[in-house]
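One chain of protein is taken out of this complex; the other chains stay put.
Chain nomenclature is as follows: A and B, assigned in order of appearance, with residue numbering initiated at 1 for each chain independently.
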Amino acid sequence: MKLRRSMLFVPGDNGAMLSTSFVYNPDSVMFDLEDAVSPREKDSARLMVYQALQHPAYRDIETVVRINGVDTPFWQEDLEAAVRGGADIVRLPKTETAQEIQELETHVARIEKACGRAVGDTKLMAAIESASGVVNAVAIARASPRMVAIAMAGFDYLVDMHTRRSAGWEPELFYARAAVLHAARAAHIDAFDVVYGNVNDDEGFLREVQIAKQLGFNGKSLIHPKQIDLLHKAYAPTEAEVSHAKRVLAAADEAHRKGLGVVSLDGKMVDPPVIHEAEMALQMAEAA
Amino acid sequence: MKVIKEAIAGTLESSDLLVKVAPSDRGTRDVVIRSEVIKQFGKQIRRVVTDTLDKLSVSGGSIVVEDKGALDCVIRARVQAAVLRACEANQLEWERLS
Partner (left out) sequence: MNATADFYTVHPKDAPAEREDIRRLLAANDLELDDQIEVFVVCRREGRLVACAGLDHYTIKCVAVAQDLRGESLSLDLGSEVVHLAAARGQFHLFLYTAPHNLPLFRGWGFYPLVEVPERVVLMENSPVALERYCDSLRAQRRPGKTIGGIVLNANPFTLGHRYLVEQAAGACDWLHVFVVKEDASMFSYADRFALVAAGVKGIDNLTLYPGSDYIISRATFPGYFLKEKGLIEASWAAVDLLLFRDYIAPALGITHRYVGSEPFDVVTRSYNAQMKQWLERAASTAAAITVVEIPRASLGGVPISATEVRRRLAQHDFRAIGDLVPATTLEFLERRFPATVQ
């Protein structure tokens, strides 16, 4: 089971960060060719990411490339770099329709064939950054078998909604978060919460992490390495949760050994989703 | 590829490099490398730069590299970017860039 708690944003044009971000051990590294890179440097950043993707240090970390949007002149070459470079996932920003994902998939398949990569090997994720994206989230999440995750991007979305971030429970993001989450769960893919931009405010960051975790997000997009550990610890199950998870898995093992079709614990039936949850809890406990 | 104009790529930051490519009036290929770690890594840097230029079939030009301790993959990328800019290449031939 691939843990996707932390997705660390790494500007594609930054030599120092490309060279070191793997040491922080995020669950995924996202090389950014979009907002982090000025138009003047798009060509140079693309080559940086293409080369970095092939560095041995990134072999064992899930790599994501955020290409430029389909309304820019950059995305097709970005896609070549990402697929040929061996990125695990291509992240499409500002996704608004299922067709965009399908068009992307066609191009990805073409490039995979051209470079000898197994067709279907490159996965996709969509970033929702507008009202249209939110209302189309379900269709987007289901648009392709390559879809593995859907992310909520707060900044552009709030501009589209004519509002701005607030403290507390952040009502301005409530519907979008819920919609994206439901789309993810209906499509059986992962969901990422918004970036928290104030790197000097750990308290605010953790408050937002609690919201995301409570809502059920798999993880969060991060812009600073120090947010990784904070996030992993916040997502780590409590001791009580860990012991409970161990008991659930022990019960499942026993049922399996005895050839029983049904798992029970403390007199109650334990459904497969609960067993799955227990496995995830132990995995997160180990990885915290 | 033919170098037809001057171009630069990269930055002066740590772990990066600044690459300048210019047409050569002498028809030769000249590579000049400066680095804070020239003693330990000079040969390695030159090997990566030369290999990258060879794969792009750059036979003539003046290439000056100001290295700030970059990894091989970063050196490759910046040299490629500077060369492609200097050759005004619009279509990338990905086989030459690996």
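Couple of notes before you dig in:
Heads up, the rule we're going with is that a residue touches a chain if its C-beta (ideal position, glycine included) is under 8 Å from a C-beta of that chain, and two chains touch if they have at least 3 such contacts.
Computed from a predicted structure; not experimentally measured.
Residue-wise, the contact with the chain that is not shown comes from A:9, picked out of A:9, A:192 or A:205. Of the candidate positions B:1, B:64 or B:89, contact with the unshown chain belongs to B:64.
Across the interface with the omitted chain, chain B contributes residues 6-8, 10-14, 18, 20, 22, 32, 34, 64, 66, 68.
Criterion: only the chains that are shown with their structure count from here on.
Listing the residues of chain A that touch chain B in their complex gives 14-16, 18-20, 43-44, 47-48, 50-52, 54-55, 77, 80, 84, 115.
Chain contact summary for the complex, chain B toward chain A: residues 9-11, 13-17, 68, 70-71, 73-74, 76-78, 80-81, 84-85, 92, 94, 97-98.
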